[in-house]
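The block underneath contains the structure these notes are about, expressed in structure tokens.
One chain of protein is taken out of this complex; the other chains stay put.
Think of it as A, B, C, D, E and F in the order they're written, each chain with its own count starting at 1.
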Amino acid sequence: MMQYASLLIALPLFSAFLVPLIKRAGKKVILYYLSLVTLIQTGIAAWVFKEVYTSGKPIIVIAGGFKPPVGINLYIGHFAALFILIIAVVSFFMAVFSIKAINVDPIDKYAMLFLLLMLGATGMIATGDIFNLFVFMEITAISAYALTGYNKTGEASEAAMKYIVLGGIGSSFFLVGIALLYGSLGTLNLAQIAMLASKINPTVAQAALALLVFGLAVEAELFPLNAWAPDAYQASPHPVTVMFSAFVVKAGIYAMIRIVYLFKDTQAFMGILNLLLILGTLTVIIGELSALRQTNVKRMLAYSSIAQVGLIAVGFGVATPQAVDAAVFHMLNHAIVKTLMFLAVGYVAVTFGSPHMENFKGLGKRMPLTAFAITVGAISIVGIPLFNIFWSKFKLLLAALQVGKTGIVALILGASLVEAVYYFRLLHLMWFEDGKGEKIEEDLALGIIMLLLVALIVVIGVYPDFVWGIVQKASADLYNVAQYVKNVPLLQGVSP
Amino acid sequence: MISAYYFGAISLILIGLYAILTKRNLLKILVGLSIMETGVNLLLISVGYVSGRTAPILTEGATPQTTVDPIPQALVLTAIVIGVATTALALTVAINLYEKYKTLDIEKIRGLRG
Amino acid sequence: MIGINVYLAVIVVATLLSMYRFFRGPTTVDRLIAVDIMTTITTGLMVLFALYYKRAIFLDVALVYAVLAFLGVIAFARYLEGGV
Amino acid sequence: MIAEIVGEFLVLFGTVFYFLSSLGLIRMPDVYNRMQTATKSATLGSLGVIIGVGIWAIGRVGSYAWLPKTLVIAVFLLLTNPISAHALIRAAYKSGIPLWEGSVVDKYGEYLKKEKEVSDETKEGEQ
Amino acid sequence: MVKRVLAIILILITGYWLANALAQVPFGADKMLVGKYYLENVKEQTGAVNAVTAVVVNYRGLDTLGEVTVLFIAATGVAALLWRKKRERTAKSEGSVVLQTGSKLLLPFIMLFGAYIFIHGHLTPGGGFPGGATIATAFLMLYLAFREYEIPHNVFEPLEGLAGMGYVAVGLIGLIIGGYFLFDWIWQTWQLGHANIGRLFSAGFIPIIYTLIGLKVGTELTGIVDNMVKEPKEGGQ
Amino acid sequence: MEEASRISRYLYTVIVLFVIWLFLTSSLDPQELIIGALFSLIVAALTYEVFTEKGLANLHPKRIAYAAAYVPYFLWAMIMANLDVAYRVLHPKRPINPGIVECKTVLKNNVGKLTLANSITLTPGTITLDVKGDRYFIHWIDVKDATVEGASENITKPFEKFLKVIFE
Partner (left out) sequence: MIDCVQCIEYLIVILMIVSAIFAVEWRDLLAAVVGMAAVSLFASIAFFLLQAPDVAMVEAAIGAAMSAAVFIFAIKRTERYESEEEGTGWWVRW
């Protein structure tokens, strides 16, 4: 029965391949079909989530009936189950949003790319094989390239070009890393790599890990390779922006952390952690400082998103259990909040034509619900108590204090301060300045989605313990590599 | 002492990287990307090579003891196809850019500013 | 019996000579001719290596070369005469 | 034994033509003459090498399965190589590469010029 | 110029570092671990003689599914990004008689040859990808030779989708029969073809999947070529 | 030259493809034969319209006999001409005298023209530059006769007597 979790991969693929056959049915039909498919995917993901969290054991999907390391396995542990659920839910919301937001032809191609982007992120989080990870990463990346350029304007093409060039460099580096690892171990399975990690030559391990981190840094938007991110966020269609921020980045950073933590017991680990810390810190600083001078709200949010990812990376770089807990919690919260923010901003942009600051003047009177949603999101991101991100930032602070890294504490506080500056500027613009124009009737479905997300934010903010329990299990799955190795049923006899 | 194939593969990767970093013409950058991918593929294949053995197709007297490693070859099959997919998409985007800006020079394409 | 090595040596010289033309130019068509000849020589080289390794399966690769390599050249040629 | 000798002779013959073709590529003065000497000699060389290997394999590997396959390769080469040579020389001419100064006659240029005049006249007549 | 020198220095440092790491991975040494298992068990477990094919289709089937998907995404993306209301070919000159007749003559051979490559994937080198690329090359040749040529779009696009769905469906049948996604039900459950390893009718679902992949890759690459070759008409979007 | 019936053209394509398949696989295993027949039928169904115009009439014994005779004749011409060009290449003074000449042909069939053009191209010293109707423009490395008749006599006539029987 557990093998039916492979439907998570099979369903989006099958439905994406079905689209060319039904494209004559009309644009609206395709978009409704998209919502239906993502809803079914949500159902499957919820079932998987329930199974994993009630039984407490991960689901191992074995493709082709060959046990790992001979075959490829999907490892749906606590972390993966949680994030697959988030991916499915966000995709469903965005499919609903697409009905309103997407009107550039050809819609059927958009639907295929949308489904495959979701598939790629799901696979990246679920897979237990390093080359399979590469394949899913490329699925994600290539559909993301195509979706970034989907609007066919000059900016969209430019952003897509940047993304493609950086992504190409990244994937080449990643493959070189795989070649190094494979050349010294002879296996590609993540669990077996973890098992044999101590046998690997430290020079090779360090080089391979650095290459892998650099390769994934493109997806994870870490500093030297994230020049594409703001452009892509700004130029891509609004639902796609949400998907980038909510789960494509998360999938990238998850993959990076999973690979890095496999080498926990080796000499190379400390060096890589330092690299991660440096990259994360630089990402935070540059992201926040760039966000200050933006006039385009979507771009501003993009920089903010980059900065948050930097914080997550810093959290993983500290690498104590508490810090990992906090980082995973921050990933979850950030996914929720950024979904809300980009959804609301995208809705404003769809209504008024562009997400420029001008259009936000007096929004509180014209689109009160949307403005309310943006307000809650902004307050939450800044880290005001009683909202969810407060808790994750707070726990990150505590974790950093525990190991005595005061620099990180200063970084988090400073980042929050800068965030407060630019978010409150936006809020001021929305509520206290007069804009021109009538009050606008807001869309019911989007309103419900926004309210749901707002409620989630507040609930987590007020009563974090329940989610905290889930997060702790998820992060234990990430941190406890020995348990991970034990969980994967490695074939006996295929070991040196 | 490093073997000839490793040397060639690393050189291809570096030449591609050099083209990406310093060239201004978009198509030239994509040529560089393509060369880089070729280099990576060559590196993977040469990692899987075992001296004095034959191709992993078990006919004509080849036995499991006399053949090279099949896995890198399978991986490279995948990587080549992915590479051509990326290249095709990138060229498409370059065509779109040219239609909008009438140039392929990346210094002159500056719609977005950071 | 002269042995395969001599043939390989001759092919090496031929390759080097045609590569000289490839690098030298002066026009693109010259380079294309050089590449065309390189592919032809490569087909022969692959067949010879198939014999050297004594495995018939390598012949298929040479077959692919014989069939497909000319299409690349034709694509370039058609571009040059403005017919793509 | 006979097969080995015959095959090896053919291979030798082929490689010699390879060498000649690349020598022609170096020595000839312009694109057209290079193509003359190069493409054809290389095709003949390949023919020799490929069929030679097919025959040689009867002796060396002891398998008759090589010959049909090598024959197919040779036939494909015979079909495709002249087409690509033709396409290339046409492209060279159309893209305006001049003939070598020692050339005697250029009937194609005259033909193209005449055709162009005819089409110009018809255009003028239409106007 | 300074920046160029800087780039070269950076690249050289990277290269030195890479070479240093690679020196620890000796060239030509036997590093097989999983590979050995594959080579020893490939005939019994999958029936394929070509170990690479067995790895691609059977052992690492999920990779191949993903790879097909990547190509599908690329074809879709190219079509989406080059989509215009009206498009046409803008070639200036028709191919010569020789080229046109030659391509007519070669077309069936190249297609047959593509079929040969993908159906013999488990016996000789090759398989779905080169086979599909060969078939696509046949259509590329037609595009190059004829100015007015157009592929039948109403056949190609459904075929592309159907081939992909067929691949997933084969995997799902494996899930139902054998309990694993992409399980080789023909070879392992039905035990068909065990008598003739090394001949054509063996290796379970490899020929089926390679046929599907061949069709899919062929149609996709042809679609990419078709989209790239047509330019937007004046007055279109 | 009217077109042959569809069935005849189809069958001819199938036969040619099947022979090629036999050569490709170079085995007589019944499994290969079955699959080969199947693929020949499918591919022929897709492509017979462009492949052939005369159908089974191509398999007339006289034509096959002439084709069989043409191959060694052509190979001999090719080798001779190659040696001639080799002499030109190796000669220190490069005795070449190139130019583009025009030839007339009596062949009307497109496949015949292709074969003639390929034969001319493969014979070193001459290379087909373009074909317009029945006029061949040929780049000749050693122009002996610049007039149309003289060039035809030298270049196309030797092949035509075979090709006329094979393809007309």
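Just so we're on the same page, a residue touches a chain if its C-beta (ideal position, glycine included) is under 8 Å from a C-beta of that chain, and two chains touch if they have at least 3 such contacts.
Remember, it's a predicted structure, so these values are computed and weren't measured experimentally.
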Touch with the omitted chain, as defined above, among E:70, E:98 or E:136: E:136
Residue numbers in chain E that touch the chain omitted from display: 1, 3-4, 7, 50, 52-53, 117, 125-127, 129-130, 133-134, 136-137, 140, 144, 221, 224-225, 228-229, 231
Absent-chain interface as seen on chain B, which is shown: 4-5, 7-8, 11-12, 15-16, 18-25, 27-32, 34-35, 38, 41-42, 45-46, 48-49, 53-57, 67-68, 72-73, 76-77, 80-81, 84, 87-88, 91-92, 94-95, 98, 104-107, 114
Where the missing chain touches chain C, by residue: 4-5, 8-9, 11-12, 15-16, 19, 22-23, 25, 28, 31-32, 35, 38-39, 42, 45-46, 49, 52, 57-58, 60-61, 64-65, 68-69, 71-72, 75-76, 79-80, 84
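Assume only the chains that are shown with their structure count from here on.
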Maximum centroid distance from chain F, chain identifier (CA atoms): A
Taking each chain's C-alpha mean as its centre, the one farthest from chain C: A
Length of the line joining the C-alpha centres of chain A and chain D, rounded to whole Å: 57
Chain centre separation in whole Å, for chain F relative to chain B (CA means): 39
Centre-to-centre distance between chain F and chain A (centres being mean Cα positions), rounded to whole Å: 61
Junction residues of chain E - those touching two or more other chains: 18, 22, 25, 31-32, 34-35, 38, 60, 63, 66-67, 70, 73-74, 77, 81, 93, 95-96, 98-99, 102, 105, 109, 113, 124-125
Set of chain D residues in contact with two or more other chains: 23, 35, 39, 43, 65-66, 69, 72, 76, 79-81, 83, 85-87, 90, 94
Touch relationships between chains, expressed as pairs: A-B, A-E, B-C, B-E, C-D, C-E, D-E, D-F, E-F
Residue ranges of chain E touching chain C (in the complex, touch as defined): 91-95, 99, 109-110, 113, 117, 124-126, 130, 134, 137, 140-141, 144, 147, 229
Complex interface listing, chain B residues touching chain E: 2-3, 5-7, 10-11, 13-14, 17-18, 21-22, 43, 46-52, 55-59, 64, 67, 69-71, 73-75, 77-78, 80-82, 84-86, 88-89, 91-93, 95-96, 99
Touch list for chain F against partner chain E, complex: 13, 16-17, 20-21, 24-25, 29, 31-32, 35, 39-40, 42-44, 46-48, 50-51, 110-111, 113-114, 117-118, 128, 130-132
